[in-house]
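Missing here is one protein chain; the remaining ones are kept as they sit in the complex.
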Amino acid sequence: METCPRSNNETCPRPTRGDAFVVGNIGDARTLIPILASDSPSSYIVALVFSGLVKYDTNVELTGDLAESWDIEDEGLAIVFHLRKNVRWHDGHPFTAEDVKFTYEKLIDPAVPTPYGGDFKMIDRLEIPDAFTVKVIYKEPFSPGLTSWHMPIMPKHLLENESFVTTKFARAPVGTGPYKFKRWKSGERIDLVANEDYFEHAPYIDRYIYRVIPDQATLFLELETEGIDLMSLEPIQFKKLTDTRFFKKRFKKFKYPFFGYTYMAYNLKDEKFKDKRVRQALNYAVNKQELIEGVLFGLGRISAGQFVPESWAYNEDVKPYPFDPEKAKTVLAECGWQDTDGDDWIDKDGKNFEFTILTNQGNDMRLKTAEIIQRRLKDIGIKVDIRVLEWAVFINEFVDKKRFEAIMMGWGLGREPDCFDIFHSSKTGPGEFNFVSYSNPELDALLVAGRRTFDKEKRKQIYHKVQKILYDDQPYMFLYVPDSLVAVHSRFENVKPSAIGIGYNFIDWWVPKAKQRYRY
Amino acid sequence: MKNKLMLTGVIIIILLILAAVFAPKIAKYDPTYINIKEALLPPSEEHLMGTDMLGRDLFSRMLFGSRIALTIGIVAVGLAAVIGVALGSIAGYFGGKIDSVIMRFADIMLCFPAFFLILAVIAVVGPSIFNIMIIIGLTSWMGMARLIRAEILTLKTRDYVLCSRVLGASNFFIITKHLIPNGIGPVLVSFVFGVAGAILMEAGLSFLGLGVQPPDPSWGNILMEGKAVLGVGWWVILFPGLAILITVLAFNLLGEGLRDALNPRIK
Amino acid sequence: MLLKVKNLTINFKNDDGPVKAVKGIDFEINENEVLGLVGESGSGKTVTALSIMDLLEKKTCCVEGEINTSFNRVRGKNITMVFQEPFTSLNPVLRVGEQVDEVMLTHEKASAKEARSHTLELFRKVMIKEPERVYDSYPHALSGGQRQRVMLAMAISLRPKLLIADEPTTALDVTIQKEILELIMRLKEELGMAVFFITHDFDIIKKIADRVLVMKNGRIVESGLRKSVLSDPKNEYTKKLIDAVPSIGGAFPGKGKKTGEVVLEAKDLTKSFYLEKGFFRKHSSRISAVSEVSLKIHEGRTLGVVGESGCGKTTLARLLVGLLKADKGEVRCPEKNIQIVFQDPASSLDPRMRMGDIVLEGLTIRGAKRREKELVLREILFNARLNYKDRMKLPHEFSGGERQRIAIARSLAVKPRVLILDEPVSSLDVIIQKEVLGLLKDLQKELFLTYVFISHDLRVIEYMSDDVAVIENGRIVELASREKLYESPQHAYTKKLLRSVL
Partner (left out) sequence: MIPILFGITLISFAVIHMAPGKPTDLVTQLNPKVSMEAREKLNKIHGLDKPLYVQYLDWIKKIGRLDFGKSFADSRPVIDKIAERLPITLLINVLSIFIIFIVSIPVGIKSALRKGAPFDKISTVAVFIGFAIPSFWLALLLISFFGVHLGILPVSGIVSLDFEKLNLLQKIFDLSRHLILPVFVLSIGGIAGFSRYMRQSMLSVEHQDYIRTARAKGLPEKEVIYRHALKNALLPIITILGLSIPALLSGSVIVEKVFSIPGMGLLMFESVFMRDYNVIMGILIVSAFLTLLGNLLADIAYVYADPRIRYEK
């Protein structure tokens, strides 16, 4: 199944078992109940301990996980999953369709504080004709529904009589994934061991240790002293600190695309930003490449709309605006923004063009981005203030209540291109995600169609249009897509980055006997 | 020896104040000016203390950092002193119920480790220069209140105070003419030490990312940013640390000297 | 000859340069004699004693000259010392017995058991009641007299050849003073040791010394046998010193009959305090400071109030001027113009105020005009024998006697009719004492003042008073005219007090 990395002449070394893999991260997990885990540390562990019905392959296509296959029926109104047989929970109990049904029921249970209920509310009912078949019937055709079934499935026999708020399961989970939970020392480490009975094959690396080191600099020192085998690097670390011979001998660095982008959103209810030509002009005035150099040390790409280049929905024909401050000035002048009073700030109806960018505290990159934009807009006569706010205040008092002119934020995306919640004109209520109050009937229609269509080619067409319209309308100034950067200890073989990251084939990683560090 | 130490402290403080006041004149660069091409340059003639990872001139940032350190130190402890002296002298002079209510309140406040209390408040109101000053002020008046109260308790039984009362003096006359002038010494000493403490506190908070927020340069957050380049940019770590050390040292020396001057017995 | 001091010079290294404390003195002590050393505070007495004991810190002072002894000087064994302050001279965290044991343990290598029984025997020798209990007590549980006995026990532990006693009775109440002096004399006889007795009080010298040295400013100005020095002092200073000592039975002119109006009257004054005690400050005990005191003072006269420390004198003074409110009874003063002068001039002057401002404080409070203040200041300074030129000086620039005169001047500036004097001369040296007392008498005549004069010293009281009240435990046990009280005391306590006067 795996391909040998060496050339054909050499004999391919056989993977050996053993050793441990130590991951360092600044945060501890919060809960290991899959449908409650919303932070990234929890998600790492959940992904190793549990399995969903479907998962992505390296081509960003959905493939079976706990489900062997599926059929779309009734013109997209129903999905029938055919489950793997002979899959057992880590405690030996067999996995069946009952577990899928149980998981679904919990996802829509109002007493369970899960953040993932949304997509499952589109389901009309879920039937289990037999122990290994699950039939999901939607209220109307809903193409993102299939992706939503990557949701890890939970064991009914252990959880049916438990309260999700108090259960011990949250700190001692039992799943069907490649690693079994062993122990959790809060704030310190989480230990997993290889699941010998994993349905694909037993992982080669015996133990997975998740270490909590709550300080980015200390974390890096631990990496340098080989106290951990993997960590996500910051751009500066990737570029500058890992250039030593010492480091290169011990670690391999990987760079792969991140599914998400950073943007500056305008409040479209604001008079200044109502005219799309103004927004386009601002886009001309900001040098995105400079942002990438300055903020990301070159480790990122210019964003050209809602989708990242790796997504199948990405439209190659949408080109980012070039950096052209002169053009920006011309366009603004056409819209009536000119410096009439000689104070170096452009004005209209006696008022200078000035606005404030709000961003949240604790994210340096966003702040630096805002600072560079501030300088570029000054060059064309726009006065920008920056205000950094504590996260909860930022969201509650300003974003939710739409009390802002512009904000600097980022979206992390799934592989499913559906962005109904973000841009559809019906999603502008308080606390909903179309906080810029964007409304374009043409786009609304496309977003609805995208959700109802299952044919990938047709969807592609739809989302290409979506991207084009969005980039043209500029409800956001789309800025950049950062790269994901990691360092992995060089003793691990078979580490192959792909469009979906590097962790997807973790069960195939292995360490030659002679290089193994942890032997007991 | 003692006097020399105190003099050293005074000179350093004066230099710091000058640096802070004239920071915009001395600094060659805008402390927030980002120049990626010049990132992480070691100290040179162009950049006396080198540049940080965004190519900002460290010397300029340090200069402006001294403004923040001194402002926070002095304003915060000034606030604490005003609250402390007011509450402490009321408690000490009037005694009785007022005294026990005020001092019990101070006792309760003193039960909380200062850093914990400050962190908790920051969790609520969010970090900013203004908030840090107010929070440090509001959580560090207790020592001074106790000091001035203790002073007033002994001073008010001094014979000259009794005489003054027999001569018909009012409470106000006694407090302002006798008690405060004679009792303010320890508060002054405590103020100077307090400034040192507040500067350390601010640096610590900023170092944790809960103090002064970037791009405002504080020695603590320069150090926090420097932490990320520990292996390759020693100057980003060295200078802010030294600056904090020297400043705190200077205030401590001054405090120690003042204490000796006001209390000749421990010479 | 037991000990011979030759050309002893002692310099202290100070921040402002060296200070000569002792300037080349010679004397000797013979076996089995009591040598008295008299002098005012700061004359170099204690330093001389400490240098004999070799207890001066080498770092801060420089001792020159010779000190020779006829025996091998071993500190604590054959040459010992008793200090002035019994309250601070014992280690507060060690049991009294242990502290005495140490002498034996250090010098004789005795066992703990031997040391203990030796100590108990010593305690009996110095007439400590319940020696076993005292042995296991901590110093703070003992009275001043008991502590001084413990110090003596420690000093005589190994039958020393020379005992240096540095003002051993000064801090004690008069009745105790006498007991301790008698004890020292008895021990001297019993143990056959020499005593080097340091004091400021010629009365004590009269009583105990064989020979006398008089010291002034680091020099010995006169020496000789007790009798010859006392009866025929050669030196002017010695004369002055002897003259200044008040003595009982002097003939002082009285002021005749009580004729003036009553300017101050107290009726049934009673005052108690609540002491907060104990670790959790819960139990408080009531201490009665003044009970049912009634007084009447006529214009122009002096009422002396005498009693031992803690008898309630000070409380009474504060009740009379209104600093304290009585629980019961009342103070009547028709013109409401009473002022007070306290014992310690160091504490009664605000260290940060200038002399002129201190004196005028009462007028400032009353809102007087500058011109008026200026006039009063000149007049009052003249009356108090103070120099107008010194009005800008701070209190620490004045001597003790001057400070007390400043305090008096401050009280007089508001023209009171009655002045309460609370131990006004107790902290002053005898010669100064006499000056201040003389000043007070003159002022009384000039300004027609009425005094309440409070003191523990029967001699001073006799010198000053027209009438005398004796206080014991907050009650007046005897109140009579001066002549009557001193000639035929009625109450047992009065008799005891008078007997203890040397």
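Going in written order, the chains are labelled A, B and C, and every chain counts its residues from 1.
The working rule: a residue touches a chain if its C-beta (ideal position, glycine included) is under 8 Å from a C-beta of that chain, and two chains touch if they have at least 3 such contacts.
None of these values were measured; they are calculated from a predicted model.
**Q** For the chain that is not shown, enumerate the shown chains it touches in the whole assembly.
**A** Touched by the chain not displayed, across the whole complex: A, B, C.
**Q** Can you say which of B:V10, B:L119 or B:I134 touches the chain missing from this structure?
**A** B:L119
**Q** Which one touches the absent chain: A:V165, A:A202, A:A333 or A:A445?
**A** In the complete complex, the chain left out is touched by residue A:V165.
**Q** Identify the residue among C:V103, C:I205, C:I358 or C:A413 that touches the chain left out of the display.
**A** Counting the whole complex, the residue in contact with the absent chain is C:V103.
**Q** Sort through A:V46, A:L159, A:I213 or A:L268 and give me the one touching the missing partner chain.
**A** Only one listed residue reaches the unshown chain, and that is A:I213.
**Q** Which positions on subunit A touch the chain that was left off?
**A** That gives, for subunit A, the contact residues 20, 22, 27-31, 36, 38, 110, 113-119, 165-166, 170-171, 185-189, 209, 211-215, 217-219, 221-222, 224-225, 227, 362, 390-393, 395-397, 399, 409, 411, 421-422, 429-433, 518, 520.
**Q** Kindly note down the residues of subunit C that lie in touch with the hidden chain.
**A** Contacting residues on subunit C, toward the hidden partner: 53, 55, 59, 74-77, 80-81, 83, 85, 88-94, 99, 102-103, 106-107, 138, 140-141, 151, 154, 277-279.
**Q** Extract the touching residues of subunit B with respect to the undisplayed chain.
**A** That gives, for subunit B, the contact residues 1, 5, 104-105, 107-117, 119-125, 196, 200, 203-204, 207-208, 210, 223, 227, 230-231, 237, 240-241, 244-249, 252-253, 256, 266.
In the analysis below, only the chains that are shown with their structure count from here on.
**Q** Touch graph across the chains, line, ring, star, complete or other?
**A** line
**Q** Which one chain sits nearest the middle, judging by mean Cα positions?
**A** Taking the mean of C-alpha atoms per chain, the most central one is B.
**Q** Centroid from C-alpha atoms only, then distance subunit A to subunit C, rounded to Å. What do you get?
**A** Measuring from centre to centre gives 88 Å for this pair.
**Q** Centre to centre, by mean C-alpha position, how many angstrom separate subunit A and subunit B?
**A** 44
**Q** If you average the CA atoms of subunit B and of subunit C, how many Å lie between those two points?
**A** The answer is 48 Å.
**Q** Touching residues of subunit C toward subunit B in the complex: what are they?
**A** Against subunit B, the touching part of subunit C is residues 15, 318, 321-323, 338-340, 342-344, 347-352, 358, 361-362, 365-366, 407, 410-411, 414.
**Q** Given the complex with subunit B, which residues does subunit A contribute to the contact?
**A** Per the touch definition, subunit A meets subunit B at residues 215-217, 220-221, 224, 234, 236-237, 240-241, 244, 293-294, 361-362, 364, 367-368, 371-372, 388-390, 393.
**Q** Enumerate the contact residues on subunit B facing subunit C in the complex.
**A** Residue positions touching the partner: 158-160, 162-170, 173, 177-178, 181-182, 267.
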